[in-house]
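Only one protein chain is missing from this complex, and each of the others stays in its spot.
For reference, chains read A, B and C in written order, and residue numbers begin at 1 within each chain.
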Amino acid sequence: MKNIRLSALQDNGRTVVCVGHVKVGDGLCIVAGPCSVETEKQTIETAQAVREGGADILRGGAFKPRTSPYAFQGLGLKGLKILKKAREETGLPFVTEVIDTRDVPWVAEYADVLQIGARNMQNFSLLKEVGKTQKPILLKRGMNSTIEEWLNCAEYILDGGNPDVILCERGIRTFETYTRNTLDISAVPALKELTHLPVIIDPSHASGRVSLIPSLSLAAIASGADGVMVEVHVNPSEAVCDKDQALTPAQFSAMAGKMRSLHKFVEYSL
Amino acid sequence: MKNIRLSALQDNGRTVVCVGHVKVGDGLCIVAGPCSVETEKQTIETAQAVREGGADILRGGAFKPRTSPYAFQGLGLKGLKILKKAREETGLPFVTEVIDTRDVPWVAEYADVLQIGARNMQNFSLLKEVGKTQKPILLKRGMNSTIEEWLNCAEYILDGGNPDVILCERGIRTFETYTRNTLDISAVPALKELTHLPVIIDPSHASGRVSLIPSLSLAAIASGADGVMVEVHVNPSEAVCDKDQALTPAQFSAMAGKMRSLHKFVEYSL
Amino acid sequence: MKNIRLSALQDNGRTVVCVGHVKVGDGLCIVAGPCSVETEKQTIETAQAVREGGADILRGGAFKPRTSPYAFQGLGLKGLKILKKAREETGLPFVTEVIDTRDVPWVAEYADVLQIGARNMQNFSLLKEVGKTQKPILLKRGMNSTIEEWLNCAEYILDGGNPDVILCERGIRTFETYTRNTLDISAVPALKELTHLPVIIDPSHASGRVSLIPSLSLAAIASGADGVMVEVHVNPSEAVCDKDQALTPAQFSAMAGKMRSLHKFVEYSL
Partner (left out) sequence: MKNIRLSALQDNGRTVVCVGHVKVGDGLCIVAGPCSVETEKQTIETAQAVREGGADILRGGAFKPRTSPYAFQGLGLKGLKILKKAREETGLPFVTEVIDTRDVPWVAEYADVLQIGARNMQNFSLLKEVGKTQKPILLKRGMNSTIEEWLNCAEYILDGGNPDVILCERGIRTFETYTRNTLDISAVPALKELTHLPVIIDPSHASGRVSLIPSLSLAAIASGADGVMVEVHVNPSEAVCDKDQALTPAQFSAMAGKMRSLHKFVEYSL
């Protein structure tokens, strides 16, 4: 790949993306929260739970790209205001998805990190638009995208003038049906040799099964990932979307402890 | 699938989309033209060649969604003006891709048909925006999308108030490398039993090989497709993009004749 | 590909495989019959029905490679004797699968064509063994195999001394779930430019849906295939396996007529 900026080294050769006081790419970063912002109560309770459980950044969707036009499409501005309030209550910065070029400027005023979702990875107009903002971008891999295509999308953002890109592997589409997608764990070491950008993984969308998430999160850390992003809901069975992959606060807390412990071991004792 | 509008029958139970005097879904529709609008000369010469060769609609890209940010991104407005001039010279209506919600209103003033490309199939904001226009929409299948997901995207447009959607199968991503993608020919009869919308196929992007395009086009017609969309360039070796899959005018003309002949046989004698 | 024998031309440059009086690769060849030989009555009635419907060759499985060890595994020798009787009653030669190197010699005494199934395409020991026989081989494509790998498997048989190989495309495994597999129609023209061997398609296994089989069969013929192989059962709802993809004799007969008619048109009038 002949990209210009992806091969440009920074600092010690790797990019560290600052999200408030959190340094993504330096130590372990845990992102957690609900799939969708449903209500103020649900969002703030979940935010408090994940902060107590050990999260560094809150996640939550206000604009939901849904397969069907008749499914819940998100609360929009109202959702962003709830996320802002959750940040005030917990001190956690938050990441939220943006899906329309016209929304980028004002969503960027609310959010700490803008997410480009898997379905929009090759929405080049959107990539150019977020490249103009000053906010870090969490770029999810398209479910059918090669690593090379993904890095070219990161390049769109970097080329636009925004150096703060976090790559997020969230599973690719294969023939296997036991899992929702297939987590491409090899992408972690592959990206470590192809780019200086931080890499996190999303085992919730990759597997679609609560029971597999802890093992996959530990695998990601052992493979060298800079972080993990998971879905947590105070009451998974009542979640508006993705209820089969949402952890309870207790499950999240137990898992986060193991992740911190494993990360420390890998970093200092291996 | 429980979509509302896709199962709503019209006329004789099927949708016919009118593009100028061309009726897509009633008889065989041939769409042809260059991948990109490069120059006025190249575009008009190609338009004249495909009209003489038997095309009903001209295709040509003014906004090109490219894997790399450093590749040719299209001529934009200038390209649309060239396409408009080509329409004046040849009488052929044209289809062109739109890739940004902000561009939809003004691109719709130029184009006869708005194309949603494979990479934007699940750009739901864009689908909602084109759903508000009065222009027919050519909705390409995402290269990793199931038929069900694709129909849900059509539903976004129909639900927005625009009934004129043409579905275009352009190959899905598989492990096979001899072809650029794998043409899912089964999608044609599958869609005929799942929806009333017209279905065309794009063997150029599906195969990526000139030598396979005539056979695949005939196969599409025999399977029941309402049309075929192919890339034609007056000088393929000098095409800015997709040169390996562009037909010469002579190749196109020979193929179009066979397609018309086969379609007539299938329609009236089989 | 640097294969030796696949590029060796014969006659007019293409291989014609003789199966009794049937010439596969010269004209249209229709292979039809039940998935499994279940009883003498079912097999002979189906054989008579497909002969009347227009089949050239009977198909039927005596050894069934089944996903589960607890599923019906076929009648074995008893099944072959029934197929032999069906041949005597109808005059149709038959193709049947062989799945063990040890069975090749004696199965070859019964069958007119030996089938290598998709799951055994890369069972190289089996390929070498059938390469030693004097019987034509129907080599199905593995559901995850590239065209290049498939041709290398044909090469194993040719290299063993057996020149009579018929290639059969039967769908590849993709993410699409509406169809059982995805028929790779592009393989037909691709093989026509890569090899001199005859190519047939199996729309029954490719689609897994009776409703799609006629359209796919016509598409195959229009794309240049030398034949079609389909599953037919006198009473599909009682079939021991693959009941969703078995045609009734009436459906088969209607389809076969259209196939003959289309083939003649494509051959002489296009």
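Rule of thumb we're sticking to: contacts are C-beta pairs under 8 Å (C-beta built on N, C-alpha and C of every residue); 3 or more make two chains touch, one makes a residue touch a chain.
Everything numeric in this text was worked out from a predicted model, so none of it was measured.
If you put the hidden chain back, the residue from C:Q48, C:N144, C:T248 or C:S261 that touches it is C:N144. Here one chain is not drawn; of A:Q48, A:Q73, A:T146 or A:T248, the residue touching it is A:T146.
Touching the chain that is not shown, out of C:T15, C:T46, C:T96 or C:N120: C:N120 (per the contact rule at the top).
Residues of chain A in contact with the chain left out of this view: 144, 146-148, 172, 174-179, 182-186, 188-190, 192-193, 206-207, 211-212, 215-216, 218-224, 258, 261-262, 265-266, 269-270. Those residues of chain B that touch the chain absent from the view are 173-175. Against the chain not displayed here, chain C makes contact via residues 3-4, 65-70, 99-102, 119-120, 122-126, 142-144, 149, 152, 155-156, 159, 173.
One rule holds for everything that comes next: only the chains that are shown with their structure count from here on.
Look at the contact of chain A with chain B and you find the same residues on each copy: over half of the numbers used there are shared.
Averaged C-alpha coordinates give centres for chain A and chain C that are 48 Å from one another. Per-chain Cα centroids separate chain A from chain B by 35 Å. The residues of chain B that reach two or more other chains are 144, listed in rising order.
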